[in-house]
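Note that one protein chain is taken out, while the other chains of the complex remain in position.
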């Protein structure tokens, strides 16, 4: 056994100059980019898939999931609806109604699969793109709008929906989630009971580089916390491909911490659901964390402020269109005769209604009262903030008086 | 292939109450401590060893190292000398000559093996316990004293010795080292040339929990930097056993990043030397980082301020005494007739002389001038610091004048 | 229990114990806080008595400690995080500023964040680098946090309990070089809010303002100044954010002169803020500009030089002379 074989990694000898020249002269990827990108983004043999892009369903022995027509219809509906309001979010931004929108396009299966795998008592910690998880937790899509219209930093009661506020600082939520899961264990809510709880934490491929993600995994394994680390590898962190973050598929990190790790076809809603369900149940029993890498694709820009044409090729996006998460479910439903035209039409109508309601809500949102600036900085009274609030309101009243005269 | 088998980890279901009770009632380890500790601290089949505790030498096929009597004598001498001044450091602290000392006792092989594997052009980033690495880099032991006597924050020219200042904030140096290694690659100093360079970064088992260590590995693999991450797993982070940091042996983390990782018998100076040499050469060629876990033991307290009797059993220390890193080399030298009494005596004499010189230096160290407070805060002039210096010197002069009258 | 003489360290230990007894949701977490009882033994005996799930030896990672404490607080716990030394809070700074301080605001009050971060701070113990810093200004500048510093055993005992009871996050500064100084502690009667500023010694000529680690220096300087015929009034801020300016302004309006004493460097510090606020609110009462005795705008020096760096009796007296002779 030669050391060279002890671990997989790209092997090549490269000289600084070559790369610098190569990159300087053109935007052709350097040899290391090619090697690393191949490792990091290839689907690999390990990819867990149940519903193929062609709509063929092959049960997975390790991740059993009972599939019914009704259930598939439900998943289809979920995905169509979230895609619809996501697109509406994009248009609203284009029309100046929102200051920014963060699209989920392409990640519908990754989110609905995970979201529908959760039990009501489970708790989710999103990043900022998890509109589909919000949907599964029962948060009305209009509640998301405040963040993007700039009227609020959040818009729902995280306790009620067991869905935490969006976290924008990359990686932070992994630790908050790990801590919450520690609490679930300390509360005795792990085990075989029907009330056993788990936590699921969402983050991106780019986030895996952050120290907080690592520390989250260290703490979760140290305390055997019931948490699923769910990485949506959508191949891009703004303009940086996942190959910049990792030489190998991301789920491989899990083994080093001593926790199970899986790569699932993130555009396969059944696989996402089945694996997440297994993972939540596994950690719910008290065995500690599990990592899932949902291998998917960000079909749209990073946000409405982003211009992906500067860094990625249209051909790549075209390739992923063939792997569309919704289309394969539709094909399967049709081919197996599990849904008729009326069903599809009704979902479309519902989607249009949702979009209209979403838009309506957005354009009618009010600027919050000035008082909001000073509210909930602290839970109790606070001499200084209270004084600044009073002074400022008095200052504003001065203008009104002036105006009144 | 059932999911349960996909990764190694301790499996048990445990209830919060049991553990709390167990720990509350006595200091008996809880079931999870036992399981995790076993995984994390057992030497395991993977341990690379060349010189056994009994002094038997078995070459390792993957890590060839030419062993001569002279070379073994040199390693023996190194270890005896650093142990000797280390013990002197401890006594100096007990006698009030130093405010603190950080002992390396037990880690002589881990340090001398790694230190002697380095080429002159390589660069080392220590933590704060690497007196043996300092020794190998040519830093005189007396240069370490300023830090522990409180006259300085460092005491040698890091550029001259290619040995960075001690880093006390756990984990920080992993990133500084990764950056330095990036620079080596950018300078074209990787490849097969005789001037090819590598970096080695030292840290402890506890440090592996820090985000900076993770990010160091992410950056090193992203940029294929010539760096060896050398973890001295001395089983303890002050009072916390390595099982608190990890479910599995630490070197297993490496695979997740796509870099080779090895666990070496950290009390076997030949194994440490051979594996580190391989690793430095491997990354020197441009293949990117390597991780080494040197499995060793902190025979003394964390620092002279620490009281290990509060958290670990004397029996554990006794066990490790049988694995002493120096003794096995001595036994081997004697058994194979590679050294005679005159050699051992001469080393002892040299050790005593070093200790005397070390002590002499320590007790004669002067408090630096007040000016040191204000020096080298910036490289160039700085209006504010310069003014504060002038004001303070004037203020002090005021007292002298008063005194003069 | 009636009054007894205990060290500040012991008072903190007793206060933590009282909080843990009063509320099963109170947790201790940090590096070495369990079996070892912390490097300063502040949590001594707590794991033994309350168990491993209430006194958590955590992995060695400060962002991890603070970040998981946030999650535990969301779950209904009241975590008390120990940072081993002042210089090691910074890996956790991001979680403090981005989550600890902002969760309540972000969620419009849906969450509260009853989390305490204990930081042994300040110099004077002959330690190596990063073990003697005074980072309070960083936390005072973060809206959403409350910041306090205790200076004697009785305050330590009550303030730590008030911090733990507080529904808001509290950064709790412990003057490490005063851990072994003794003082009277009467655990019988809980005082009114200790997150308030107190006059430690009444006087007429000059107001000496300190907090935490500098209080003994300030009190000693007051004695010395009194011996020289001055009449200093001494104030212990206790709460650094928000400031409790009332007692300070009352005093300065009476004395017309103020000296602020803190170990932290001066530039963009809390001492500057105090000076600015006093001037804003009591301009016409001031006979001299507010003076500051602080650390220098340098990193903390090697410990053999720390006595030169730290505010001491002479420096405070010198400042008193300056404001009196202005």
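Labels for the chains are A, B and C, by order of writing; each one numbers its residues from 1.
We adopt the following convention: a contact is a pair of C-beta atoms (placed from the backbone, for glycine too) under 8 Å apart; a residue touches a chain by one contact, two chains touch by 3 or more.
Bear in mind the structure is a predicted one, so any value in this text is a computation, not a measurement.
**Student:** Which of the displayed chains are touched by the chain that has been omitted?
**Tutor:** A, B, C
**Student:** If I consider the whole complex, including the chain that's not displayed, which of B:86, B:108, B:130 or B:212 touches that chain?
**Tutor:** Final answer for the missing-chain contact: B:212.
**Student:** Can you tell me which of B:186, B:344 or B:361 touches the chain that was removed from the display?
**Tutor:** Hidden-chain contact among the options goes to B:186.
**Student:** Which listed residue (C:116, C:269 or C:303) would be found touching the missing chain in the intact complex?
**Tutor:** Checking each option in C:116, C:269 or C:303, the one touching the absent chain turns out to be C:269.
**Student:** For chain C, which residues lie in contact with the unshown chain of the complex?
**Tutor:** These residues of chain C touch the chain that is not shown: 63, 87, 90-91, 93-94, 97-98, 101-102, 105-106, 129-130, 137-138, 140-141, 143-144, 241-243, 264-265, 267-273, 275-277, 279-280, 283, 286, 288-292, 296-299, 326.
**Student:** On chain B, what residues meet the omitted chain?
**Tutor:** The list for chain B reads 152-154, 157-159, 164-165, 167, 169, 172, 174-184, 186-187, 211-212, 215-216, 218-219, 222-223, 375-380, 382-385.
**Student:** Residues of chain A in contact with the chain that isn't shown?
**Tutor:** 16, 19-24, 27, 30, 99-100, 146-153, 168-171, 206-207, 209-212, 237-240, 244-245, 305-306, 310-311, 367-368, 370, 372-374, 377, 384-385, 388, 392, 395, 399
In the analysis below, only the chains that are shown with their structure count from here on.
**Student:** Among all chains, whose Cα centre is located farthest from the one for chain C?
**Tutor:** Most distant chain from chain C: A.
**Student:** Please tell me the distance, in whole Å, between the geometric centres of chain B and chain C computed from their C-alpha atoms.
**Tutor:** 35
**Student:** Which chain B residues touch at least two other chains?
**Tutor:** Residue numbers touching two or more other chains: 16, 209-212, 244-245.
**Student:** Going by the touch rule set out above, which residues of chain C reach two or more other chains?
**Tutor:** Answer for chain C, listing residues that touch two or more other chains: 53, 58-59, 61, 63-64, 91.
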